[in-house]
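This report refers to the structure that appears directly beneath it.
Missing here is one protein chain; the remaining ones are kept as they sit in the complex.
Letters A, B, C, D, E, F, G, H and I name the chains as they come in the text, with residue numbers starting at 1 for each one.
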Amino acid sequence: ALVIGLIMLFGNPFIAMQGDTFVIMGSAIGAGLTMIAGIGPGIGQGYAAGKAAEAVGRSPRNNRHITMVMLLGQAVAQTSGILALVIALILMYGNPMVSMEGSIYVLTASAIGAGLSMITGIGPGIGQGYAAGKGAEAVGKRPKHKPLIIRTMLLGQAVAQTTGIYALIISLVLMFANPLLALV
Amino acid sequence: MITGKELILACSAIGAGLAMIAGIGPGIGQGYAAGKGAEGVGRQPEAQGDITRTMLLGAAVAETTGIYGLIIALILLFANPLIRLI
Amino acid sequence: MITGKELILACSAIGAGLAMIAGIGPGIGQGYAAGKGAEGVGRQPEAQGDITRTMLLGAAVAETTGIYGLIIALILLFANPLIRLI
Amino acid sequence: MITGKELILACSAIGAGLAMIAGIGPGIGQGYAAGKGAEGVGRQPEAQGDITRTMLLGAAVAETTGIYGLIIALILLFANPLIRLI
Amino acid sequence: MITGKELILACSAIGAGLAMIAGIGPGIGQGYAAGKGAEGVGRQPEAQGDITRTMLLGAAVAETTGIYGLIIALILLFANPLIRLI
Amino acid sequence: MITGKELILACSAIGAGLAMIAGIGPGIGQGYAAGKGAEGVGRQPEAQGDITRTMLLGAAVAETTGIYGLIIALILLFANPLIRLI
Amino acid sequence: MITGKELILACSAIGAGLAMIAGIGPGIGQGYAAGKGAEGVGRQPEAQGDITRTMLLGAAVAETTGIYGLIIALILLFANPLIRLI
Amino acid sequence: MITGKELILACSAIGAGLAMIAGIGPGIGQGYAAGKGAEGVGRQPEAQGDITRTMLLGAAVAETTGIYGLIIALILLFANPLIRLI
Amino acid sequence: MITGKELILACSAIGAGLAMIAGIGPGIGQGYAAGKGAEGVGRQPEAQGDITRTMLLGAAVAETTGIYGLIIALILLFANPLIRLI
Partner (left out) sequence: MITGKELILACSAIGAGLAMIAGIGPGIGQGYAAGKGAEGVGRQPEAQGDITRTMLLGAAVAETTGIYGLIIALILLFANPLIRLI
């Protein structure tokens, strides 16, 4: 149905225009799609906030340590949201595809694909936020092990980041080094 | 005849709607924080100030991606940079 | 014949529907807060005021992205800026 | 031949369906509150009134985004402002 | 040839299907309440009446957005207001 | 040539598929209830009857939105009211 | 040239795929029940029979919406009622 | 020129992909069971046999809807009944 | 001009992408098992062997639907049975 829609849209004789227009259309949808990644950091950082609030209630004297770990973990969890925002801004303000030579259809679909790919950011956002919450909780319970807890949290968060990076790479390839264009 | 500019604006309306879906995240996350905050205040009423402050600070951080989505939607609607590219 | 303006308005209807999906988040999150609030009130009835206040404060924060989605939908439906750009 | 007005109305049907998806949120959240309420009542039967009241208050707050979705759907179906803009 | 009326009806079928997706929410939420209810009854068999009542009251509240979705779907299928606007 | 009636029937097939997605909810929710029921029966074997009854009662409530989705799908497939409106 | 019948059959293939997505629910829910069952059996090996029975009873209930989805998909593929309506 | 048969086959490819999405469910659910199994074995190593058996029995039940999705996908790809209906 | 074969191949590319989405499930589930495994090993280091074995056994079971999705995608890309049916 999606493909039929694309054909009807792009192949419609009543719509006559130059090629760039299609690419820009795809970019508008792609920019919207990337932002969906924001679900992840939102859930994850909220979890961290809840766990930190709980931990502060249990050991108010560790307030500073807990808050510091929460913010550090949340900052890591933010990355996929920031990456999504950057891709959206590139699609809108620094679109490399508009002036590119090549099939407008491939370029248009690549703009949408670049947006779809970034949705992956939901995962690292939720997962890293969970780690941030557990880190804040653990530091509240045993502040003297703070360095160890933070190291484990950051190590685990780094592992959780990878699929988000994969998605970013695919998105950047689609926008800046599209191998499909050479195949037409 | 539909012009290209009009087609871009039509897709911008869909893109703006998609961007708002990001709001699911902060909604869930901040609600979790609210629940944990309420639980904590019930258990340690004397720490209410600290709990609420931590909850709100964490929730503020959790809001950002929802704001990003809103900004992208507003740009698509009110300051659409794409139609300048035609 | 479909004009470009009409296509923009048609896509605005879809964009408005998509924007409302953000409401999933506050619904889940505030429900979680409600559950934790009810649990807390059962355990510490004497802290009911503090618990309810914290729950409602946190729920208000969790509502915002749902409101953002509503605002974008209302703009698309009632004050569509896109059709002024044609 | 399909007119622009008819296209807008067709997309409004889809937009109305999309807007209802927001209802996932309150459904999950309020069900969580129901579960926590039932748990609490089992543990502290003497606090049943307080628990139920807090549960219902929180559930009412959690309902709002579902209502927003319903309102946008009803507007699209019964008071469509878009077709007045053609 | 496809007329506009037929396009609206076709999109109404899709809109009705989309509206039903809201049912995910009450399904998850009420199932959670069922689990908590069963757990509570096992722990405090003497409070079975109170637990079941609270569970069912909360589940009734959680059902609403699923009903909203059903109503919008039924309107689209049996009392479609859009085709009267052509 | 595709007629409007045929387009409505084609979209009804998609709408029926979409409506079934509601089944995710009861599946998750009732599975949660099943897990809590099994846990409870292990802990309080003497309350097995009460636990199972509450679990099944709650699961029956959680089934409804899945049934709504099934009914809408069956209507779209076997008693399609839309094609009578052409 | 594509006939209407062929379009209906094509959309039925997509509808059948969509209907299967309901299977996410029982998969998650029954897996939860499996985990709780394994946990319970580890804690109360003497109640293994009761735990397994309750787990399987609950899992059977949780399967239904997945079966509904399967049935709708099979109807769309093997006993398509829509093409008889053309 | 695209024939109807080719359109059905094209949509069958998409339908097969959609049907596989059901696999999200068993993946999450069985992973939960795996986690609970590992936890239980750590706590009661002497009950390892019973725990593993219950985990695998429950996981087998949770697999079914993933298999349903696979079967529908394989039917669409290798024994497509729709093209016989043209 | 687009031929039917080309349309099938284009839709196969989308179908292959959709089938991979199943991988969300094993990713979440196995990660849960990893977390429970790490927790268990910290608590009962002497049971590390049993815990790891149970975790990996359960994770292998949870992998299957992700593999199904991969297989369907590979079939669509490298051994497409649909284009032989034209």
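Everything that follows uses one rule, which is that contacts are C-beta pairs under 8 Å (C-beta built on N, C-alpha and C of every residue); 3 or more make two chains touch, one makes a residue touch a chain.
Everything numeric in this text was worked out from a predicted model, so none of it was measured.
Colleague: From the listed residues A:42, A:57, A:81 or A:123, report the one that touches the chain absent from this view.
Modeller: A:123
Colleague: Just to verify: which one of A:27, A:63, A:95 or A:157 makes contact with the chain not shown?
Modeller: A:157
Colleague: Residue by residue, what part of chain A touches the chain that was omitted?
Modeller: 2-3, 6-7, 10-11, 40, 44, 80, 103, 105-106, 108-110, 112-117, 119-135, 137-139, 141-142, 145, 148-150, 152-153, 155-157, 159-164, 166-167, 170-171, 173-174, 178-180, 183-184
Colleague: Identify the residues of chain I touching the omitted chain, counting contacts across the whole complex.
Modeller: 1-3, 5-7, 9-18, 20-43, 45, 48, 51-52, 55-56, 59, 63, 66, 69-70, 73-74, 77-78, 80, 83
To be clear about the criterion, only the chains that are shown with their structure count from here on.
Colleague: Measure off the straight-line distance from the CA centroid of chain A to the CA centroid of chain E, and report it in whole Å.
Modeller: 32
Colleague: State, to the nearest whole Å, the distance from the C-alpha centre of chain G to the C-alpha centre of chain I.
Modeller: Going by mean C-alpha positions, chain G sits 19 Å from chain I.
Colleague: Which chain A residues reach two or more other chains?
Modeller: 1-3, 14, 39, 42, 46
Colleague: Pull out every residue in chain E that's touching 2 or more other chains.
Modeller: Answer for chain E, listing residues that touch two or more other chains: 1-3, 5, 7, 10-12, 14-18, 21-37, 39, 41, 43, 51-52, 55, 59, 63, 65-66, 69, 73, 80, 83.
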